[in-house]
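See structure below.
Omission of a single protein chain aside, the complex is shown with its protein chains in their original locations.
Order of writing sets the labels: A and B. Residues in every chain begin at 1.
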Amino acid sequence: MTPAAFGGLRAEGLALSRGERRLFTNLSFTLGAGGLLRLLGPNGSGKSSLLRGLLGLAPLAAGTLFSGTSASAPPLRPRALCAGALYQGHASGAKGELTALENLALSAALDGTAGPADESVLREALASVGLARQRDIETRRLSQGQRQRLSLARFALALRVPARPLWLMDEPSAALDAEGGVLLARMLAEHLARGGAAIVATHLPVAPDTGRIDELRLDDFAPRRGEAREAQAAGAAA
Amino acid sequence: MTELGTLAWALRRDLRLAMRRRGDALNVLGFFALACSMFPLAVGPQREWLTRIGPGVIWVAALLATLLALPRLFEHDHTDGTLDAMIASGRPLPMVVAGKLIAAWLVTGLPLIVLTPVLAVAFSLPMHALPTMLASLVLGTPTLLGLGAIAGALTLGLKAGPTLVTLLCLPLYVPVLVFGAGAVEAQVSGLSPAAHLALLAAGMLVVALAAPPVAAQALRISVE
Partner (left out) sequence: MMTRPRMNAFRFAAPQTFYPLAGRLVPWFAALAAALAAAGLYVGFGIAPEDFQQGEVYRIIFIHVPSAWMAMFTYLVMAGYAVLTLGFRTRLSAMMCRALAPTGALMAAISLWTGAIWGRPTWGTYWVWDARLTSTLILLFLYIGYIALVAAIEDEQRADRAGALLLLVGVVNVPIIYFSVKWWNTLHQGASVSLTAAPKMAATMLTGMLLMSLAAWMYTIAASLHRVQSIILERERHARWVRQLFA
């Protein structure tokens, strides 16, 4: 196991709007090495948006991110988290016309977790998520659950290198069967034990055996009725 | 992975994807040939007339065929989430765009240029003007793709996407068309096309340098 060097993350006063609606305001959290932050909340409460906002894919209306858990940690520039993070969004993140192996090779090269010549490593990763026989099948022919496992293979590769210690996962257990769920839990546990960290948006239980689990209910940070409109009108910029 | 490494990654990826979807490239070529063929059918087959309009027709058809290739550039990546993955990876996005543009030119622009001599014969273009015709397309098509990439990135995911891309691109395409077709017509009438080609080359350099970062910024705006 290679140690993952996650330096810690602190968020203060985050706020984000989607279109006209202010999803959450004044949201803060701390995440240290070996920690798992579960994002809970009903559909539409902003779990996906928060993940995207942390990476700079969606604009934060307010708040600051700091590159450490202590009070003296320096603030992060926008998009600074990207280089050390591995993000899995709702969509599969794979090209339908390419085989599972080809897609994994592309992702691995992009993530910096495996080189194009490391074919045996890629096969091993596919095998570890139970896709050994689907290796050369076009991804569009795979089932939803199999595609989800392909996404997990990306994270399996990331366990080998220290490059991306922060995992951001949006509903990773959706479409997974019981076996897949166990696999996900095991991978998360291993990642956290190495000193990595993860922020996982899910409304299903994800229970790794080790690591500190914090929960963040996003609807606790939803603005109250009158506040929502005020915040949005006064918010963003001048 | 270095900056050039990111470009190479995107280039190899898009080339491989194009090979799996060979139909797309054939579509563009087919449109190019068909669009050119419409004109003799519409205006009559008299040679002098066709020679007169030939350079312009070929250029306009190449321009419109390039527009066909634009929606493919980012839309698929947007719908299957790979665009988000590319942005979230922290790799330099302009390099990804540059790689995709080079791949798009190899798959779309180059075949157009290869087919051009055949169409030049169909329009009885004087043979001494053919090199200029090809040179103008070689210098012009990358500019068309670069500008089109910006328009495609701005209209990502919109229902009216393709129509809007055309509307946004055509005003910007006017200089390329003027100098491109103008170069060939100059050559045909015995004048030197050097100035036209030089301007096309300058445009291509500027767009080659500016389009990737601008399109990358447009992608970030569209994905927000």
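The working rule: contacts are C-beta pairs under 8 Å (C-beta built on N, C-alpha and C of every residue); 3 or more make two chains touch, one makes a residue touch a chain.
Only a predicted model underlies this, so the values are computations on that prediction, with no experimental measurement involved.
Undergrad: The complex has one chain that is not drawn here; which of the drawn chains does it touch?
TA: Checking the complete complex, the chain left out touches A, B.
Undergrad: Of the residues listed, B:Gly23, B:Pro171 or B:Gly190, which one is in contact with the missing chain?
TA: B:Pro171
Undergrad: Specify the residue from the set B:Met19, B:Leu158, B:Ala194 or B:Leu209 that touches the hidden chain.
TA: Checking each option in B:Met19, B:Leu158, B:Ala194 or B:Leu209, the one touching the absent chain turns out to be B:Leu158.
Undergrad: May I ask which residue of B:Ser37, B:Thr51 or B:Gln217 touches the chain that does not appear here?
TA: Of the listed residues, the one touching the omitted chain is B:Gln217.
Undergrad: Residue by residue, what part of chain A touches the chain that was omitted?
TA: Within chain A, the residues that touch the unshown chain are 15, 19-20, 59-64, 78, 228-230, 232-238.
Undergrad: Applying the definition given at the start, please give the residues of chain B touching the unseen chain.
TA: Output for chain B: 147, 150, 154-155, 158-160, 164, 167-168, 170-172, 174-175, 178-179, 182, 185, 203, 214, 217-218, 221-222, 224.
Keep in mind that, in the parts below, only the chains that are shown with their structure count from here on.
Undergrad: Determine the centre-to-centre distance between chain A and chain B, using the mean Cα coordinates as centres, and give it in whole Å.
TA: Chain centres of chain A and chain B, defined by C-alpha means, are spaced 37 Å apart.
Undergrad: Within their complex, state which residues of chain A touch chain B.
TA: 52, 55, 57-59, 79, 82-85, 87, 89-98, 102, 106-107, 109-112
Undergrad: Note which residues of chain B are touching chain A in the complex, please.
TA: 1, 9, 13, 16-17, 20-21, 76, 79-82, 84-91, 223-224
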